[in-house]
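Next up is a structure, given as structure tokens.
Only one protein chain is missing from this complex, and each of the others stays in its spot.
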Amino acid sequence: MAAALRSSPLAHALATLHPEWIEVAGMPLASKLRDDRPDRSAKLGICDLSALPRIGLKGPGAADWLSARGVPVPDQPNTWSALEGGGAVARLARTEFLVEDGFSGKAVARLAPDLKPGSPGVYPVPRQDCALALTGELVNELLVQTCNVDFTAQTRDARVVTLTLMVGVSVTVLQQRLAGTDCWRLWCDGTSGPYLWETLTGIAAELGGGAVGFASAFPDAQLQNLQ
Amino acid sequence: MKILTCPVNGPRPVSEFAYGGEVRPMPDGATCTDREWADYVFNRSGVPGVKIEWWYHIASGTWFYAERDTVADRVIRTWLPA
Amino acid sequence: MPYQLLRFAFASKHPEPRMFRTPERLKNAYDAVIIGAGGHGLASAYYLARDHGMTNVAVLERGYIGGGNTGRNTTIIRSNYLTPEGVAFYDQSVRLWQDLSQDFDLNLFYATRGHFTLAHTDSAVRTMRWRAEVNKHFGVDSELVGPDEVRKAAPQIDITCGGHAPILGALYHAPGAIARHDAVAWGYGRGADQRGVEIHQQTEVLGINVESGKVTGVRTTKGDIATPRVLSAVAGFTPRVTDMVGLRTPIYIHPLQAMVTEPMKPWLDPILVSGSLHVYVSQSARGELVMGASLDPYELHATRSTLDFVEGLAAHMLDMFPFLSNARVNRQWAGMADMTPDFAPIMGTTPVEGFYLDAGWGTWGFKATPVCGKTMSWTVANGRNHELIKGFNLSRFERYELTGEKGAASVGH
Partner (left out) sequence: MSSRLPPVTGEWIDRSRGVDFTFDGRAYRGCAGDTPASALWAADVHVLGRSFKYHRPRGVLSLANHDVNTMMQAGARLNLRADVEPLEQGMALTSVNTAGGASGDRLRILNALGGFLPVGFYYKAFHRPKALFPFWERVFRRMTGLGTLDFGAPHIRTPKRYDFCDVLVVGAGPAGLHAALAAGRAGAKVVLVDENARIGGSLGYQRGGSIEGFEMLRDLERDLADLPNVSVRPGTLAAGYYADHWIPLVDAQRMTKLRPRAVIVAGGAFEQPAVFRNNDAPGVMLASAAQRLLYRYAVKPMDKALVLTANADGYRAALDLMAHGVAIAAVADLRADGEPSALSMRVKQVGIPVLKSHCVLEAEAVGDRLVAATVCPTGADGKPDTASPQKFACDGLVMSVGWAPAAALLYQAGASMRYDTTTHQFVPERLPAGVFACGRVNGVYALDSRCEDGERAGTEAARHLGFDTPERSFSIAPERSPPSHPWPIVEHPAGKNFVDFDEDLHLRDFHNAAQEGFDNIELMKRYTTVGMGPSQGKHSNMNAIRVLARIRGVSPGEVGTTTARPFFHPVPLSHLAGRGFNVHRETPLHSRHDGLGAVWMQAGVWLRPEYYALPGKRKSEIVRDEARAVRDAVGLIDVGTLGKMELYGPDAGAFLERVYTAKFSGMKPGTTRYAVMLDESGVVIDDGVVARLSEQHFYFTTTTTGSTTVYRELQRWNAQWNLEVGIVNATGAFAAMNLAGPKARAVLRKLTSLDLSNEAFPYLALREADVAGVPARLMRVGFVGELGYEIHVPADRAARVWDALMEAGQDDGIRPFGVEAQRLLRLEKGHIIIGQDTDGLTQPDEAGLEWAVKVDKPFFVGKRSVEIVRKNGPRQKLVGFELDAIGASTAPRECHLVVRNGAIAGRVTSIAWSDTLGKHVGLAFVAPDMTELNSPFFIRADGGTMVQARVVPTPFYDAEGLRQKVVD
């Protein structure tokens, strides 16, 4: 995989877990870890999805810019709407958006070339996130040990986006069904990624979970669509 | 822990926010006296009471105003700058 | 057994008089009124009476003697400041402290322990050297030392502080001391009372009369007083008093919190301060660890406690002393601190004639108690600023002549 152009903020941390890599949008994605156990994802799995394609934009014209390109824009701050192929358009506070493709989405590839400085009121936000998925029955236990927001009060259908602090790091959190797996999604600045990863996987390990590969967390995902 | 209601993100613990101090009108630097300017830069109305303050929601980067009783630590209302 | 205690065993009645009387009522007029019966106010009263012969003085206190920040601080005494003004001022204070128990004939438990301000970054090491150099220049016993010296004084410390904030050095200030804070107020109160000063507790000031720019009197919950001189020594409440005379100042109020553990057998001799970890700690005569951290993050005129303060301080304490995991925190409390833009006090005369300020004490007022009494009493008695406090006048802000303590502001305890 040395030829891959991009690398995840967690590349180094994952490398110590002896992963099998696949490449997604030019970035290696850990599909299996040497110690992956089938029950771990069901209990509490933490999976690196930094490789998923995404773009960000903000500004007073951002919503219109997305609408004009056929993207379903969530009309309320801090909500998200679904994209074809498992992706999401998250409205971050009022006028900022994060668009991320799911495993088989093509929206980002379509939008990215258009997103250049110059459109009035539309400001590109470079996204270099550490993007995670948390799976399993004990996710809430991990969340209550790391974040002072009551996530049990949120239903998946309400499509809430939460911008908050988790162990001191600014994060974006939402609940999603991705490739047939219910999960919590979490994004933070890539430079905080290794710390957040180390902290979350450490706590998860105490709870009987831990880092998992993509194939373990999302067994139903069509891997070939990714490449 | 105190709860503060961000006009965009809703009620959150105060640890999610940074305090920005009292909202103070800036005098016109071109016309005010040196003393008026120094008063603006350094002096504060430190008397307890209900004040309008700046607060910042860190995770979303939202600045907003809060009207707060600085004795009871009671937030009366919060709103976004126009 | 010291001879002073013998009389207690053999007296049929407890052989001690009142430390301070409770005057029946306020007089109509005083030569000076001091607002605030904390350490600073009572020290000013004491020296006014003792050194300047002014005894027709009332000290007004809305609560009780020493009930404000005097009784809430963590009792650290030092003079290792950064600016010439600061060093000279606090050095004088430390000298006064050292003889105070004997002056009062009251044991203040003034215990010289040595004070280490730890540096965890190279920029902190630079700042410590700066302070040490300024201190030495003025004859104050301070030295930049390495981690080995810290380890020698506090062998139990984890010099790496949990591996993420290794101690690279420290400013060592040998005269650093602690004292029994309440007793300081009592000692000054007793001394002032014995010299004729009246201390009126539960007497709240409602207003100050100013005519043609001059102070003429004070209105209180117990009646009105005529006086040409008012000294405000009400840390935490200063803006309320300055507002009474229409004075604007840079002072704003933030709470400062502290906590103590249950008593344990003494093990920590020096006073340790870490700016990076926001910890200062010493062990009291009772065996409690007395700990503080940085100011609360926003303005508040209340002494409520917060849990996040204790949580943060506990985590940093364990970084320094991991073996304290089993030690328990018994109590937390808070005081209100007068904060200023340059981390130095505001003292002396004001644009209102006869109105004197002893304010802006931030988090370091206790250590200044004796010298404040000395210099403020001189200032009140003479109507002009004492030499040692000229740099601390309110007027410095409009002149943009801030003192340099802010130059290297870290934790200022």
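Labels for the chains are A, B and C, by order of writing; each one numbers its residues from 1.
Going forward, contacts are C-beta pairs under 8 Å (C-beta built on N, C-alpha and C of every residue); 3 or more make two chains touch, one makes a residue touch a chain.
All values reported here derive from a predicted model rather than from experimental measurement.
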TODO: Counting contacts across the entire complex, name the shown chains the missing chain touches.
DONE: A, B, C
- [ ] Can you work out which residue in C:51, C:133 or C:148 touches the chain that's missing from view?
- [x] C:133
TODO: Identify the residue among C:56, C:92, C:305 or C:393 that touches the chain left out of the display.
DONE: C:305
TODO: Give the residue, chosen from C:96, C:225, C:314 or C:357, that touches the chain omitted from the document.
DONE: C:314
- [ ] State which residues belonging to subunit A touch the missing partner chain.
- [x] 5-9, 11-12, 27, 50, 58-59, 117-118, 120-121, 123-128, 141, 144-145, 147-148, 150, 152-153, 167-169, 189-192, 194-195, 199, 203, 206
- [ ] Spell out, residue by residue, where the missing chain touches subunit C.
- [x] 1-6, 8-10, 14, 16-22, 63-67, 71, 84, 99, 101-102, 105-112, 120-123, 126-127, 129-130, 133-134, 136-137, 156, 162, 164-165, 180, 182-183, 186, 201, 261-267, 285-287, 304-307, 310-311, 314-315, 317-319, 322-333, 341-342, 399-400, 402, 404, 406-409
- [ ] Mind listing the subunit B residues that contact the chain we can't see here?
- [x] 1-3, 18, 20, 29-30, 32, 34, 37-38, 40-42, 54, 56, 61, 63, 73, 81-82
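The criterion applied here is as follows: only the chains that are shown with their structure count from here on.
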Open item on the list: Testing understanding: with touching defined as stated, what is the shape of the graph linking the protein chains, line, ring, star, complete or other?
Closed with: line
Task: Most distant chain from subunit B by Cα centroid - done: A
Open item on the list: On a C-alpha centroid basis, what's the spacing between subunit A and subunit B, in Å?
Closed with: 34
Task: Separation of mean Cα positions, subunit C and subunit A [Å, integer] - done: 52
Task: Sequence positions of subunit A contacting 2 or more other chains - done: none
TODO: Going by the contact rule at the top, pick out the subunit C residues touching subunit B in the complex.
DONE: 238-240, 242-243, 248-253, 297-302, 304, 306-308, 341, 397-400
Task: Partner subunit B, residues of subunit A touching it in the complex - done: 77-78, 92-94, 148-149, 162-165, 170-172
TODO: Write out the stretch or stretches of subunit B touching subunit A in their complex.
DONE: 1, 8-10, 12-13, 15-16, 57-62
